[in-house]
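Omission of a single protein chain aside, the complex is shown with its protein chains in their original locations.
Now for chain A:
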Amino acid sequence: MSGLSTKRLMKELADIKSKGTPEGIILLSADSMDEWVFLISVLGDETIYKGETFALRMKFGNRYPIDVPEVTFLANGQYQPPMHPHVYSNGHICASILGNEWSPVLNAVAICITMQSMLASNKKKERPEGNDRYVRSAPSNPKLTRWHYDDDVSTGTKSSCHPPMTRI
């Protein structure tokens, strides 16, 4: 990790330490400056994800925060990615904030909040169109996928998500 990214992540960690994370977001592990895992749950009674907890993994490259971290929901024995029209069953997420709308002024907690609000605004549990096809051929790093975003300015996520074209 280069100086800039390590320093920046240290600051974020110190910030989380002193101010804590927003409600419904817990830092599960940050053993190194490469990979952090957050637990995300949606608050309130309105949500269709009541009582569910999801694990969001972020991998930071050495050009963070200039480059967006690699963000996926964990899909393993313990955690499953949420049923959501922008979340593929392998944990890949179609959200513009993780692609062309990433900005270096954002941080790890901001990503968590966006994901939380993306889940909170969803009304229907379903997988994206073309989920199976995508998951079969998807690269392990979602940043290598060319996502197609439809605009939904309010949440920074997309109202509908096209099956992406994958690049190998």
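Here is the rule we go by: a residue touches a chain if its C-beta (ideal position, glycine included) is under 8 Å from a C-beta of that chain, and two chains touch if they have at least 3 such contacts; residues count from 1.
We adopt the following convention: contacts and distances are computed from a predicted model.
Comparing "Prenyltransferase alpha-alpha toroid domain-containing protein", "Postreplication repair E3 ubiquitin-protein ligase RAD18", "Rab proteins geranylgeranyltransferase" or "LAMI_0B04918g1_1" against the UniProt entry of the hidden chain yields the protein name "Postreplication repair E3 ubiquitin-protein ligase RAD18". Looking at A:I16, A:A108 or A:A138, the residue that reaches the missing chain in the full complex is A:I16. Interface residues of chain A facing the missing partner chain: 1-4, 7-8, 10-14, 16-18, 26-33, 62-63, 65-67, 100-105.
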